[in-house]
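Before we start, here is the structure in question, set down as structure tokens.
Excerpt of the complex: some chains, original placement.
Naming follows writing order (A and B), and every chain is counted from residue 1.
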């Protein structure tokens, strides 16, 4: 793995999760996938964004779990939600009309325009080298949310020049494509990795490295990218996790691990 | 009026070789016991339908029951991949598995159309993705008022839908609560339906968040306490997270899987 060597007191995954959590604004509604997006969204809710509305595709609107849900259908989501609706309703009445501000997605592959693949890698569609879980809610989350935040580990397998399958559209083949396709949401605003943060260039829509996590170099980021990675002139280095962020994140994960027994 | 019958009888009567079968559930209330009974009775050539095929579908696929899978997300929830599903797709073991693949929004609307007696549903979905290339069940449709192009998905009408619920009464009225996913639509979209329940009670006390399916809209109800294990039934049981994690190792290897199947499904009775 080409990941950074983190300082001893936090891991690259912790940095990524904290960086993602910081991007969620209080009072917005966030459509959350399970795994890293869910961890980051719950971290945000417990730290700076107490009124962040978490929407899960299982039909839980406004879930407020006190530990990390173990799956998209964890009972704690229903128990703590403002409303539990059917799965058709969550997609038709809540996601599709553009009521959700932020879609928070992971991916197995991503290209320079933020198109995402969670379907197949290698081979062809019917005989793939690796069969992934598939689309789930992602295509419409990517299409309809006000904006999309992607959280994904950055390496040569995930950051590919061309995704093997377009499961969810980012900026398509470039500027104007979302409009041409009739996609109403704004598309990827941020890609947060274990190395740093990427944002689409306002003109070309190409993902551009705008921030590095502490201890990571631009060369490491470029080496972990399967295309010639654009780097912002104003490249900055983000703040490391605070003691509070780390404590809360680890406490969330500890209660989760406890509840797995 | 739904018939109250033992699980083995219900599966024998309602699930046939070659059927289109949906065992629905969204992490919660997964009809594992019914799936095991389908394996025990040796059903073959099934088209399995589900938004979120998980461990029970991994088992059905690995056991050789399925010819085709119609789905939108296949994984071991909270753990990772489904190894029997991957082995079937990547290496055709124990046989080839044809896929028809959708998004959640598309699958949910396909059930809605089926439940509504319509041949299709309309949504904003799939646009720009590679998904429509691989199935004829996704097509463009124009709004007759605005001219805008939207996406149509074909109705899904399973031969039989199987779900698990918390309770039923003696008239076969079914009550479920918590995360109830797409179960109502999946039952109403199907030609026949089987509901396994934690218990049959004299009267269904109303519960917040309940979904009630009237007995006259359900074909059969079977009392199967714990029939959702290792998933959970809110108010009755908690999720066996260890099982889901252990499944990752059990299912990676064909022989280990077959041994597990033999010991925990084939040699177990209809209540396993």
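Throughout what follows, a residue touches a chain if its C-beta (ideal position, glycine included) is under 8 Å from a C-beta of that chain, and two chains touch if they have at least 3 such contacts.
Model, not experiment: these values are computed from the prediction.
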Stoichiometry of the full complex in this file, given that only one copy per chain type appears: A x2, B x2
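In this text, only the chains that are shown with their structure count from here on.
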Centre-of-Cα separation between chain B and chain A, whole angstrom: 28
Chain A-touching residues of chain B, taken from the complex the two chains share: 26-28, 51-52, 71-75, 77-78, 81-82, 85-86, 89-90, 99, 101-105, 108-109, 111-112, 123-131, 134, 148-149, 178-182, 184-185, 209, 211, 232, 234, 238-239, 241-242, 245
Chain B-touching residues of chain A, taken from the complex the two chains share: 34, 57-60, 70-75, 77-78, 84, 86-88, 91-92, 95-96, 119, 125-140, 143-144, 165-169, 172, 177, 181-184, 259-261
